[in-house]
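Shown here: the complex without one of its protein chains, the others still in place.
Just so it is clear, A and B label the chains in written order, and each chain counts residues from 1 on its own.
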Amino acid sequence: MASAARSGPGRGAIPSSAYRAVDRPLREASTLPGPLFSNPAVYEREVEKLFRTSWQCIGREDEIPEPGSFRAVEVAGSGVLVVRNRRGELNAFHNVCRHRGTRLVEETEGKDLTRLLCPYHAWTYDLSGRLIGTPHMQDAKRFDRSEFGLHPVALESWRGFVFVNLSPRPQPLQKALGGLSARTANYPLEALRRTHRVVYEIAANWKLVVQNANECYHCPGIHPQLVKITPYRSGEEDLRDGPVFGGWMDFVDGVRAATLSGTTARAPFPGLSAEDLKRVYYYVLYPANFLSLFPEYVTFDWFVPLGPERTRLIFDVYVHKDESDPAKDAMEFWEMTNRQDWHICEMAHLGSKTAAYFQGRYSSEEEVVHLVDRYYLNRMGLTGRRRR
Amino acid sequence: MASAARSGPGRGAIPSSAYRAVDRPLREASTLPGPLFSNPAVYEREVEKLFRTSWQCIGREDEIPEPGSFRAVEVAGSGVLVVRNRRGELNAFHNVCRHRGTRLVEETEGKDLTRLLCPYHAWTYDLSGRLIGTPHMQDAKRFDRSEFGLHPVALESWRGFVFVNLSPRPQPLQKALGGLSARTANYPLEALRRTHRVVYEIAANWKLVVQNANECYHCPGIHPQLVKITPYRSGEEDLRDGPVFGGWMDFVDGVRAATLSGTTARAPFPGLSAEDLKRVYYYVLYPANFLSLFPEYVTFDWFVPLGPERTRLIFDVYVHKDESDPAKDAMEFWEMTNRQDWHICEMAHLGSKTAAYFQGRYSSEEEVVHLVDRYYLNRMGLTGRRRR
Partner (left out) sequence: MASAARSGPGRGAIPSSAYRAVDRPLREASTLPGPLFSNPAVYEREVEKLFRTSWQCIGREDEIPEPGSFRAVEVAGSGVLVVRNRRGELNAFHNVCRHRGTRLVEETEGKDLTRLLCPYHAWTYDLSGRLIGTPHMQDAKRFDRSEFGLHPVALESWRGFVFVNLSPRPQPLQKALGGLSARTANYPLEALRRTHRVVYEIAANWKLVVQNANECYHCPGIHPQLVKITPYRSGEEDLRDGPVFGGWMDFVDGVRAATLSGTTARAPFPGLSAEDLKRVYYYVLYPANFLSLFPEYVTFDWFVPLGPERTRLIFDVYVHKDESDPAKDAMEFWEMTNRQDWHICEMAHLGSKTAAYFQGRYSSEEEVVHLVDRYYLNRMGLTGRRRR
């Protein structure tokens, strides 16, 4: 580390010693090497090693309520179709016809599908992905329809959240969630209703956006309104093994809601503990999601990398389904806070992509950033046992 | 094939077995591997092996009518200048001054040129490409103007259509056209007059656009108006050896024109047979042109790839020069039909570029697509004797 830190700016490949300098106890560790934030080959590897093998939440079960309802989304460069079949089961498929590769469903959401008809040459699949119609294929030799069903995508639900995973053999979702289930047990996640959605595009590497979600070291300078309700050093981290990372922060006395006023007309969720009423929980589900729990609303972020230097972020606000107030005050608070974050992420990107940045040092307020950065290097096969 | 078809989605290089799976009889063959439709290196090879060595029609002789008339076009990344010289001959040159590489002529068409004067340093060429003026070059040693004429581009005309070929030693145009001359002998191609031109840009690989022109398997779903006048399984293929591929389709009884009404005020071309009056002929001149013959009008497409994921298409409508009706009804019919095609080509591109598509199977209605795909692999040196 010391030599890397001392050396002047330079360009070129990242030596393995730089990764080892990250993979140390917090007090001795160096930060992620700057070239990781803009290198196109690194980005390709991230898509393969992280985004194509991780569970990502694509929405809520109640967005696909009935047989024939569907959502079509983009996951790590692949079109994915999530559809409820006639037995009421949710399935996910690659949104690609097996004949000539045409995107099957163009709409991003809808209902009342009875089958999946490719618009190009009318190859037809049932709602479970089985190929059931193939005009003019009777002469084809050794052509067995059962071999040409839609390519499935792993799908699991957790308390109303629908996750998909492009890996052919993913670990079970429950295992990936780890301690998150227990930590969020008090919250009525099954009973949420979405009231807002905002889509942002950020001119920054996705890792900078995730790092930003993982520390409040930046809050005094960046979020003057937020630190008034949750002091930046309050709380504790309680999930630190990955892929879920995070913990809670405490409201200051007299504050009961994460809004500009610190209060709200909404009742808290039923079932919360006295502790929960004074806390905000933030958990990253690495690499693509970020769940935030407040006493009477929930927010959910989906990070969608569009390239090494561009990230889309889909931000949702939920309230209890029996709550009539749509939490406009929460949306306004986070719209302000989000834009503060994206701007500083873009400034971080501008500097870290230059030859002048190689590695810095972590403060004691960046413990989770460091945990996530080590986890990242390990998943990428750049440190530890997974190294190749 | 079977194993490729059975395997799930993947990424990476294309094994040679995938090309061999295309290069089989239609009933056993697999379709072109998906990565061919978006890979930049494949695209570079296509430009070299196909677009820089094939005859491409850049327009009509009567667009360059007199000595000094010219057209400047882009062919496979090179500016090409087609100019009629003082003896009335058409010549084609690279539109690049031999001194410092400046584009010689900026206008895309014009007339009354007496010489080609480079605007930068006044090097001057006659209309046959000879270097005739070189200010301040008298001191240059071993500088022989005759070695610095404009680089010629092969040019040949066929019945009013002007073709160029960037290859230094192209096969004769007549040989490339093969059976097309005989098949089109009844049509007064010399006597055509252009009445419409539309330029489209399509977010799809050029091969998807050519494949689309090579089958009517998609017509029932994509072209409800077209199949009312020419049933999708009618007709026959009669040119199948390449680089020209195609055949005809039949009008349904009572239809005499490819228009929305099925009729027209225009008289048929003189000289057509009774058969021709009931037919529409479609011929691809691989890889860049598509000629369509109707009883009283002609359309011509020029496919111009702009990159692996973008194709420009210049679409012209012609009538007989003695016909006063400009065939607005034909243009309207094809404007509608073209847009139906480009949209489904874009859907095909979206799916086939993802990791979820590798190879499918051909139906019996895709015989010409299969012929063209095999021809493509052979010309690219990926199968057969030309393999390297």
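Criterion: a contact is a pair of C-beta atoms (placed from the backbone, for glycine too) under 8 Å apart; a residue touches a chain by one contact, two chains touch by 3 or more.
Small disclaimer: the values here were computed from a predicted structure and weren't measured.
For the options B:15, B:119 or B:224, the residue in contact with the chain missing from this view is B:119.
Residue B:168 is the one among B:15, B:40, B:168 or B:381 that touches the chain missing from this view. When the omitted chain is restored, the residue from A:268, A:326, A:360 or A:384 that touches it is A:360.
For the chain left out of this panel, the touching residue among B:18, B:96, B:127 or B:216 is B:96. Contact between subunit A and the unshown chain involves residues 1-2, 5-6, 8-9, 11, 26-28, 31, 34, 37, 211, 217-218, 220-222, 344, 347-348, 350-352, 354-357, 360-365. Residues of subunit B in contact with the chain left out of this view: 48, 52, 77-79, 94-104, 106, 119-122, 134-143, 147-148, 151, 168.
Heads up, the rule we're going with is that only the chains that are shown with their structure count from here on.
Chain centres here are Cα averages; for subunit A and subunit B they lie 45 Å apart.
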